[in-house]
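Only one protein chain is missing; all other protein chains are in place.
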Amino acid sequence: MSTGRMEAFSDGVIAILITVMVLELPTPHGTTWAALHESLPVLLTYVLSFVYLGIYWNNHHHMLQATDRVNGLILWANLHLLFWLSLIPFTTAWLGENHLATTPAAAYGIVLLADALAYYALQTAIIRDQGEGSLLATAVGRDRKGKVSPLMYVLGIGLAFVSPWLAIAVYVVMALVWLVPDRRLERTIAARSGPPGAPGAPTGGVSP
Amino acid sequence: MSTGRMEAFSDGVIAILITVMVLELPTPHGTTWAALHESLPVLLTYVLSFVYLGIYWNNHHHMLQATDRVNGLILWANLHLLFWLSLIPFTTAWLGENHLATTPAAAYGIVLLADALAYYALQTAIIRDQGEGSLLATAVGRDRKGKVSPLMYVLGIGLAFVSPWLAIAVYVVMALVWLVPDRRLERTIAARSGPPGAPGAPTGGVSP
Amino acid sequence: MSTGRMEAFSDGVIAILITVMVLELPTPHGTTWAALHESLPVLLTYVLSFVYLGIYWNNHHHMLQATDRVNGLILWANLHLLFWLSLIPFTTAWLGENHLATTPAAAYGIVLLADALAYYALQTAIIRDQGEGSLLATAVGRDRKGKVSPLMYVLGIGLAFVSPWLAIAVYVVMALVWLVPDRRLERTIAARSGPPGAPGAPTGGVSP
Partner (left out) sequence: MSTGRMEAFSDGVIAILITVMVLELPTPHGTTWAALHESLPVLLTYVLSFVYLGIYWNNHHHMLQATDRVNGLILWANLHLLFWLSLIPFTTAWLGENHLATTPAAAYGIVLLADALAYYALQTAIIRDQGEGSLLATAVGRDRKGKVSPLMYVLGIGLAFVSPWLAIAVYVVMALVWLVPDRRLERTIAARSGPPGAPGAPTGGVSP
């Protein structure tokens, strides 16, 4: 079974998730900049969630480029990841509409944590199917970034009870960590898979 | 006429259905875990519907992999299936927002029943076009699972009038039955279509 | 310029339109069958609009199978069609929520009329580019169905001011007319384009 339709379906779901959040941005009440200012927490939460979904799409894209077939377990691991990603708009709305309160900030982190674990599970299912010597297994390597991330989300969830702002700071830092591509990995894979610019060179598709 | 665009369109519709349900999850009133707790019936109904749509996408994917052409009747049988699937978000919202009351639980089952029948009709239309000796006809076989399912949904609809929880238990059990892949079928087809891992081996794409 | 991405984009837009209407189905107030009964006009309008969008997707699919390249004008004629199709959910909601009143019934017909004219314009733009001897030009022929349809929608709009039900009856009849495939055309094209079952044989992709 090839990866084509699973990629297309995942693209569809992530494209919809990243877009429907804009439907939940409440139209500002009034026609002044002050009215827009009140929408600011919602807008900033939207930006953060947009970046996270972009990171997941980007990494998912890379991971599947290093994958050449799927099985039933991988299909369900992928749907499981999409399920947790689909809760991002829900926690985004809750966090944004409540001006970044404690419980919504923790709930936002719990969904990020579940996303990271679901991504890790999908990656593990693919590596098990492809074999330990496969391109993906080599690219992921010891996957320190993927293993540290869940701990950071747990830290963020805990900090939400001290101050929601601290939790959000942790989520923002983790987004930045994942935005910066992992150059060393890219070079390793490029070296292995042929001349620079060769297709199929993942840039470190590991779990955020 | 090839199956490509029909697959792409179906993927699009199912991806949207599985995603837009999250737009109907009402943002919790308040910022406490208790507020989230009130959203629990909605969230659990969402999980159940997500799983059902995932099963349909998965089986649809498999069925079309064993199909090499479509005709006008198949196109309309497919749109007919998509129509009934599109009512899942509607009954999901009704069931979730009313804390799992009797009539919504029955209506939810009626839509599941219509989905199963529409899937069966699509399968029948494809087999008629492909011939009784086709890969799909062999894979489906006597299709006991596909024939028992509608009876179970009828049972669920009836039980809703005794207790909505019994109806939901039936729907959950049926989802689990369909989640577990049908290993025997997979082996039969794999044996027939060549070496293990050969593309095009459906894992029992029969109607849920 | 090939038709691939224009097809994919149109599929995306039509898939979303056919699906988002379900978001506008208001959840019934209450948990009785009577509550569902009140939603009936909305549900029936939804069915009608679903069928119309299905017909457009189907015919669009066929028309583009007989098309091998696009230019700037065709791209904009296609976006123009998608614009008018995108108003179907708007008039559907207006008609459904007002229990099939006069003005909404006329507005619904106006959008159907604009859809038919936009489809006709797209077809004309493609035939002009492909040439009068092209497969599409032959398949469409004198296109009586495509030319009579707008007149019927005008009739429906007029009848809305007598009784909305008469208007809706006209729209339903036109949907049925377009649902039934045009066998004669299919045979003509099949005969011309090779043995039966040859790909690329449109079934009369003319404007609804």
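Here the chain labels run A, B and C in written order, and each chain numbers its own residues starting at 1.
To be clear about the criterion, a residue touches a chain if its C-beta (ideal position, glycine included) is under 8 Å from a C-beta of that chain, and two chains touch if they have at least 3 such contacts.
What you are looking at is a predicted structure, and each value in this text was computed from that prediction instead of being measured.
Just so you know, the chain we are not showing touches A, C across the whole complex. Only one of the listed residues, C:L25, C:L48, C:M63 or C:L82, touches the absent chain: C:L82. Residue-level contact of chain A with the missing chain is found at 7-8, 11-12, 14-16, 18-20, 22-23, 25, 27-28, 31-33, 35-36, 47, 50, 54, 57-58, 61, 65, 179, 181, 186, 197, 199-201, 203. Where chain C meets the omitted chain, the residues involved are 1-2, 5, 8-9, 12-13, 16-17, 20, 23-24, 69, 72, 75-76, 79, 82-83, 86-87, 89-90, 93-94, 97-98, 101-104, 107.
To be clear about the criterion, only the chains that are shown with their structure count from here on.
Between the two copies, chain A and chain B, the Cα superposition rotates by 90°, quoted to the nearest 5. With centres set at the average Cα position, the gap from chain A to chain B is 27 Å. Centres computed as Cα averages put chain A at a distance of 38 Å from chain C. In chain A, no residue reaches two or more other chains under the touch definition.
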